[in-house]
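All protein chains of the complex are present and in place, except for one that has been dropped.
Per-chain numbering from 1; labels A and B assigned in written order.
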Amino acid sequence: MTLPNVVVTGMGIVTSIGWSPEEVQESILNKRCGFRGISCLDSPLFKGTLAGEVLGDPAAKSGLAEGSRSDHLALYAARQAFVAAGLEGLTEDVKAEIGIALGITTGGLSTTEVYLDQLLTEGDSDIAQMRFHECSTPVATISRELGLFGIQTSVSNACASSANALALGREFIQSGEAEVVLAGGVDSLSRLTVNGFNSLLVYDPDGCRPFDENRSGMTLGEGAGFVILESEAHANARDARTLAHFVGAGSSFDGFHITSPSPDGSAIHDAMSKALADAGRVPSDIDYINAHGTGTLDNDASEGEAIQRLFDGDVPVVSSTKGYCGHTLAAAGAVESILCILAMEHGVAPPNLGIENVDPAFRFDPIREPIETGLNTVMTNSIGFGGNNCSLIFENGDSNQ
Amino acid sequence: MSGVGIYGYGRYDASGISGTRRTSDIELMGIDDLKWKHVSDVTYKRFGQLDALSKAAMAATEMIGISELMGADIASETGITLGTKDGCLGTDIDFRANAIERDVSNPRLFAYTLPSTVCGDLAIRHGFQGANACYMSENDNGVLALAEGFYLVESGELQGCLCLEVDALFEESASAANEFKMNLDTDRFSAYAFLLMNTDVAAGSPLGEFAFTPGEDCKMGSLRELCGLIESRGKDVPITKIGYDDLAVSIRGMER
Partner (left out) sequence: MDDLISELKVGIIKHLGFDDMEPDEIETDAPLFETGLGLDSIDALELVVLLKESYGIEIKDIEEGKTIFASIQVLSEFVKENRQK
């Protein structure tokens, strides 16, 4: 039985480097880093710490009367993808069949923290704020606001969440559960994550430097990214523009430690191999890898080792884009998939910001300037706490050829 | 042609601790009092470090007797699907309460403010290296986890899958939550675990085998009900079809 081909027909994104795919691409080309001092929340221990905070007020732009920061970011990006794919004009009953797969870890945490603080300092607070706490809230919000009632769920797999969500959305279509799925991820800054990553001593307050020999940690980011996934047949029937073909996904588990990857990178190696097998491709077919590349000593070492081993002396163009938007946690997989699709669309591979000298342990050189080059097949990696590893492969859409 | 079967189950909830490996001769312990020695004779020193969600999941899974059902080679191609409604809400509260009390962020608690850390602990303990995911919605998380597990094994992506539905809070977390006026029930823990395997690689007969029954209306309310059905089977009563109609998956019991 052949599984239906799945294509990407729309994208929506909000990050510290832009409120749309166009704005984001412009920042990429101009090497405009999105790190700034955190202003959306008050973390007394970490004043001056940099993060990829979204500029502007998500609450004012989402069109949502009330919700958490994650709800606002998610709805904005979801609606942007929905409109870009030309789905607004569909009838209610067709929209009602559309599915949602969303990656998320913080949920409404930033609002919950405000609630808890008010309660502690003032003795009272509005419990209604707790309505937005659950990780499942943004999906419910998007479902209600856009009228989508097909199969839907949230995936909470740490930093691999939205990569897994995109793979799951593709599975929904391949299995016939849906013809169209809104797939993506969202996470917003919170005191828990700022403090938490600092307590693990893996946060670089001055900005992450993926693959650099003096790298000392990650930088948090926030944002939302969504793609419209569709069966190729459905997309062709309504004459939709195919931005990319979603040709492969691979997922694996480290089983090594709850926060550190195994040093030989065997799990991400496995995920990349599975994605290639799923796509029916070999390593030499890959033109560009968007690495997870958080900038921590351990992640970059193990992922670098895995890339070298898999591509065996013939490593394609590589970069981590976390030097632009930071580590957007659950949104990373979706945000970085969008950056990969933009790279193919514009024929420009995005550079790896933050490198002064590449760590000599790596036998490949991440690019440090945007490189104009035809890109046909690209891969994006996501590696999460708990040992989740996911790799996705996209190919250039027909409309870009 | 190979199929997908359920080869083991484990249950830990207010009505007891039981599963394929051991029957409910274990004295029921609330999640706060649960010690590893209550569920297993094998050492596992890290049990005390786990949060409530991981403890409940680990205890239910231990009732399956995984090492008796699969070797290391199959385990390395086994994944985990986890469904949970509240996820790590308890640990989120613990993290915050701890930070306020001690003016420091506890790194281990931070690692547990992710519901997928449960999967990490299970994978480390049982040697699972296949695909995995944690699903969170208002309803039907367990059924989605089971259906996804079935799909992963049936498609050949995995040789086995541990499918779980877990929700658990420590009494202290629930009390702290109530100080934050969240009005949570203090007695919450439930964990249901099922081990799915490719019938070609598994030894012995399954407890139940999955079958597609397109067009047929099946109802499977929850994994708790599935546990109940397996347990009440007795020797002569086969499980008739259990399914989740929207996902078009059903489980057909083996005639014995």
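One rule holds for everything that comes next: a residue touches a chain if its C-beta (ideal position, glycine included) is under 8 Å from a C-beta of that chain, and two chains touch if they have at least 3 such contacts.
Values in this document were obtained by computation on a predicted structure and should not be read as measured data.
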Checklist entry - Among A:T259, A:N299, A:T328 or A:N389, which residue is in touch with the absent chain? => result A:T259
Checklist outcome for this item: Full-complex touch with the removed chain, picking from B:A14, B:V104 or B:A203, is B:V104
Item to check | Interface residues of subunit B (partner: the chain not displayed) | outcome: 35-37, 45-49, 102, 104, 106-108, 111
Checklist outcome for this item: Across the whole complex, the chain not displayed is touched by subunit A residues 199-201, 257-260
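Rule of thumb we're sticking to: only the chains that are shown with their structure count from here on.
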Checklist entry - What is the distance, in whole Å, between the centres of subunit A and subunit B, each centre taken as the mean of its C-alpha atoms? => result 28
Checklist outcome for this item: Touching subunit B in the complex, subunit A uses residues 104-105, 109, 112-113, 115-116, 119-120, 125, 127, 130, 133-136, 139-140, 151-158, 164, 168, 171, 175, 177, 192, 195-200, 251-259, 267, 270, 274, 384-388
Next on the checklist: Considering only the defined contacts, which subunit B positions touch subunit A in the complex?
Outcome noted: 79-80, 85-87, 89, 92, 95-96, 99-100, 104-107, 110-111, 113-121, 123-124, 126-138, 141, 144, 148, 151, 157, 180-182, 246-247
